[in-house]
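As you look at this complex, bear in mind that one protein chain is not there, while each of the others sits in place.
Letters A and B name the chains as they come in the text, with residue numbers starting at 1 for each one.
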Amino acid sequence: MNEAAVNTTMNANDELALSRKRRVRARRIALRVLEIGTPIAALAAWWFGSQNSQNPFFPSLREILIEFRKLWLFDKFGSDVIPSIVNFSIAYIIACVVGIALGILLALVWPPHAMLDPVLQFIRSIPAVALLPIFVALFGFGNGVRVFAIALSALFPVLISTVDGARGTEPLLLETARVYRLTPWERLRWVYLPAASPQIFSGAVVSLQVAFIVMITSEMLGSAHGIGALTMLAQKSFDAKGMWAGILLLGILGYLVNLLFTLVQNRVLSWYRGAQQSESAE
Amino acid sequence: MADSQLIIDHLSKSYATRTGSVQVIADLTFDVKAGEVVSIVGPSGIGKTTLLKCPTGLQPMTSGSAKINGREIEGPPPEMALVFQEYTRSLMPWLNVEKNVRLPLRHMHLPKDEAEQRIHSALDSVGMHNASEKYPWQLSGGMQQRVAIARALAFRPDVLIMDEPFASVDAQTRFELEDLCLQIRDSLGMTIVIVTHDIDEAVYLSNRVVVLGQKPAIVTSILDIDLPVPRDQITTRSRADFAQTRTSILELIKNGKQ
């Protein structure tokens, strides 16, 4: 092949590569537009599609948002939104703390674990919301009972996964801990808890969902206050705007709570992701 | 045996299994003097790892005794550290290098300066002072094993026990780590016991080599290695007496199998 011919092929190749690069870039931009555009289009469709809605179930988005602002940002913020969030947070934190503590205890001392395992498995299998009527029957429906009910329902997933996680601790790490004479507290803090943490988090996210469901159910079931109670009340009095405003708020809260959880998890488990990635790279 | 730092006396070990008791170690007797490097070699599958679990106090022995500095060993003694073969599983993946090395020092309640100094010099002596912020899974195998050694060094044991410490690293790293061992012994005056299946390594490192045989394990012979010090990977290994010692150990192991 002479030099000129080589040059032409190279030029042709260059052009081909260039046009391919251009096409790839155009495609990437199109996808990005689609990604951001679709939710905006969906919202716009909701806004304009419902503008003159006469349907009793689906009021216009404009009205829903006005109701949302009026209800949640002003009237009911202190009396209903805050108590719901506080109840939920306290109950969830109790569930996690007790679940992890109890789980570690059960994992490290086997007779109680073997003793409690069948019982735990059964209680976990009961749909958490079904326990609510029992609580109501036993203790009435004060605020403390509600927090207790949320916490107890959310306890089991985190408890069971903590047990599994702690029992699965790498034996060699435990031998290392013994050789270096780590105190029981140090073993807990530096070996068992971190070793179990990936499992603990996977249980805790289930607990989070359960706590959210039980919180709303408990409010819908029989309460004068709380976001769930107001939303249910609006539904029962055919106040579609109020109901939609409630759904919107609950949806946003559900999303935010999950977001917060994911942020904490990514922070605490950054070592785990790194270790997993380096393992799969090998 | 008056000046012996570690004394293993008629140690035996059996495990209870469903079909009855299985004896892994029949009778071990040897001693290690302060500042010595002693290697334990033997045919594969003879339970060399089990052998270490008794004198380190990780598992109870069935009969016999083990003493360190004249004291009976019951649990893991404070003047002993252990480096495992499986470095990937003996470092805490959730702690960075510095915190891994610090972990055994926490309950000693050392003055802050001394703790820092110990960690620093330990990491320094294994050449890992630049990686103290890294996590174990960001390091190569050889580097992880260096961290495990640094952790043992910062603990300042009298006796450092190593269970096939270099079995899973590449040959180049292996030579470096072997020299690191000798250097530690010289600079810190540590007594080192190494279990290995690599006879060259045993000869190169040791003052004495304990050869195991049969199953269940017994000590078939104990050899003094009179190679000159300091040792060097090239000159020491190319000596005629190195090859002779190596051959005689190989033969001892081969005979021990039958």
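Methods note: contacts are C-beta pairs under 8 Å (C-beta built on N, C-alpha and C of every residue); 3 or more make two chains touch, one makes a residue touch a chain.
Definition applied: contacts and distances are computed from a predicted model.
A chain of the complex is left out here; the name its UniProt entry carries, from "Thioredoxin", "Fumarate hydratase", "ABC transporter permease" or "PTS system galactitol-specific IIB component", is "ABC transporter permease". Among the chains on display, the ones the left-out chain touches in the entire complex are A. Although one chain is not drawn, the whole complex shows that of A:L193, A:A234 or A:L269 it is A:A234 that touches it.
In the complete complex, the residue from A:G78, A:P111 or A:G142 that touches the missing chain is A:P111. Shown as candidates are A:A12, A:A26 or A:A42; the residue that touches the absent chain is A:A42.
Residues 27, 30-32, 34-36, 38-39, 42, 57, 108, 110-111, 114-119, 121-134, 136-138, 164, 167-169, 171, 174, 209, 212-213, 216-217, 220-221, 231-232, 234-235, 238, 240, 243-244, 246-247, 250-251, 254-255, 257-259 of chain A touch the missing chain (whole complex, contact as defined above).
In this text, only the chains that are shown with their structure count from here on.
Measuring from the averaged C-alpha position of chain A to that of chain B gives a distance of 48 Å.
Contact residues of chain B toward chain A in the complex are 56-58, 75-76, 78, 80-82, 84, 86, 89-90, 92-95, 103-104, 106-107, 135-138, 151, 155. Those residues of chain A that touch chain B in the shared complex are 170, 172-173, 175-176, 178-183, 186, 190-191, 194-195, 197, 271-272, 274-275, 278-279.
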